[in-house]
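Excluded from the complex is one protein chain; the other protein chains are retained at their positions.
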């Protein structure tokens, strides 16, 4: 028995660690390499119907506590990504999640239908992109109605393939948002995307550094926020959760599981721990299971909910 | 001429560094000490009409990149805080900002009116507390309508004393929120409060550590998010801004000024740099002014807006 | 953009199991936990009982691999804590505060549970071969922790009821001891009335003193302001809990009831003092 094995709808993962979308997820070779290095599943870079060059550089900028990025959903488009997923599947049996986005609800449907051609193991709808049809272009994931619509259309077009909705924490209430996704057919919740956004200014030249001025924040800085989001999603739904955000250590991964995640996304940690981070954390998780006499890590999922500490004295 | 002098409505500050609310702001002696150590202004702990013990401990929890807190607006109540401000004013000429909150719009009005008895130099309305009257108790600061109401009533009750509204970044659009505050009479915007909230779990005991399970995140982790918020507020209003969030270095302070802040809040940095942090950053700012041949730091305020870099190629 | 602010690790939580429990009396126990860090006598930690609360406790001793905390049951938290058994998980944050100076020839005075930091101080001075005179007092023999050890160190004792050592208050012993062996300084911890008498004693003999204070604490890392003493505004969790004469003299709230979790001092009038 593999103590760190976990399951997501229709899938068995040899490790709970899932390569997060946008990290080393552009090409078959890169995805296959990460799979071979210990990821339990890999997620492609989010792709849409058309290729996008994204924003100019600097579009990825580490600071002392995390990473800012404004890559701007750069991707080679669905045609190319179908080929990449296809090529990946010829090389690896590790499950692959196709991350998709659209500028409109309809586009989400179209790209999902097309992505099926590559027969991915799961479709992940990235609802953090702005809804160009909405007032002020707020992201789909920040609005209960649009998030419901996207979930619905992706689910409808995904056929028998399970659907994850990847939520952003920049929304009124992520737990309730997850509930809405569940009602509209989501099989999995991925939480969270980058937070903020943030900005950094180069004072010598009095300018923001990122080409797009601002960028989403990821990495260890955001871990507590991601953990809280996973906790809330768990409170509001019964769906399996891929907990993502700032996980860089074994203890972070275990915290995610205890907060209610079934699988744990690994993104920025590739910067902090190298591509070996999958193996490092896998080993740590095995050691954790051994030290705690657990036949399976599954035994700790959601356990931090079971004995809610007493509330403080304040209102 | 003091090159690091700055002004807020009705006030001259010998340094742009303002002690943020909730940090060493409970007693006259503590506030006077911080003032004597180089703060340009000090802000009291937020107080309401009644004393509140707040949440049990642990309510303040540092992690590797910042600090989580769920002190829960603990405060000795307006009666005691009037005495503290009063005692402070007998000891220090450094401007003092009275931070107030209410559980309802009316309470904001009441506590403001009472706070005037202490003749503070400014009233800061902390709209990050939940509106108990609203559905799901969302914070006043997360809702355009409630934020407008609070601003209006505080302004009305503050008489001739200038009013700052302290915004949270957990709102649909902080720039527009600042615009709403401006329309309803705010004289200053303070941005931002803590972000998240976040959670940390002690895996050995499978429990969240904070007594209230979750707590707002402050400290260096959040700096880019705060900077972006200040930038957005500056874009949407002409009000002076107190930029708060993660400022721990001279360069952070300069970035805040360049993003559009007139003054810079110092909170968690007291943990990272000690109470000497005011003096350290003041000296750094003086050195910055000298090295850049600036008669006044005022010359850099908002300068990062003047030449917006070209947008990236992505949409 | 590269000026890194490195967070001091001291405020972060570490989990450990209680290694051993030593019962001194039904309401007084010592807990041995792993030695998570080095610390000075007078420094304290915040101890978290998961799901219950977190409170400050002085370190009462350090050995090679373990660290000792000594607790008196006085309220909900401490009553729960002294029920804890070996093997239970607790969270520790610290070490916090400044600690006592190691003054050769000092008079170390502990009263009641105030013996906790004084015992650690005596232990460290003994280890370093620094001479000192140890004095301790309690209400009755049952309140005297570390008794065998204290006797070994030649400690002078007093109990209010005479059940051990001199009958009376610990401060009654001081003038006599001073006349015998002039001390170089006084280090003390205990109830505030005792501390007040010790300060008077030290002033009488013109001795430098270092006194450990207790106030309501939350963060331990110097930001919440809960532990600031009135007068100077000094933070007891950072610049204290041990204050010297100059610092103590600036404390204007000595002997008053302590501020509570809200920051309110019990007994303060509900209406403001007046207007300018």
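First chain written, first letter: the chains are A, B and C, and each begins at residue 1.
Quick note on the criterion: a residue touches a chain if its C-beta (ideal position, glycine included) is under 8 Å from a C-beta of that chain, and two chains touch if they have at least 3 such contacts.
Note that the coordinates shown come from a computational prediction; the quantities given were computed from them, not determined experimentally.
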item	value
Per the touch definition above, residue among A:30, A:99 or A:128 touching the missing chain	A:30
Omitted-chain contact residue, chosen from B:100, B:200 or B:217	B:200
Contact residue for the chain not shown (choose from A:4, A:18, A:41 or A:71)	A:71
Interface residues of subunit A (partner: the chain not displayed)	22-34, 45, 51-54, 56-67, 71, 74-77, 79-80, 82-83, 86, 89, 117-119, 200, 202, 204-205, 207, 209, 211, 219-220, 248-252, 267-275
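Keep this in mind: only the chains that are shown with their structure count from here on.
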item	value
Chain nearest the overall Cα centroid	B
Subunit A and subunit C: spacing of chain centres that average the CA atoms, whole Å	49
Approximate Å spacing (C-alpha centroids) for the pair subunit A, subunit B	32
Whole-Å separation of chain centres (CA-atom averages), subunit B against subunit C	35
Junction residues of subunit C - those touching two or more other chains	1, 5, 50-51, 261
Sequence positions of subunit A contacting 2 or more other chains	63-64, 200, 203, 307, 309-310, 313
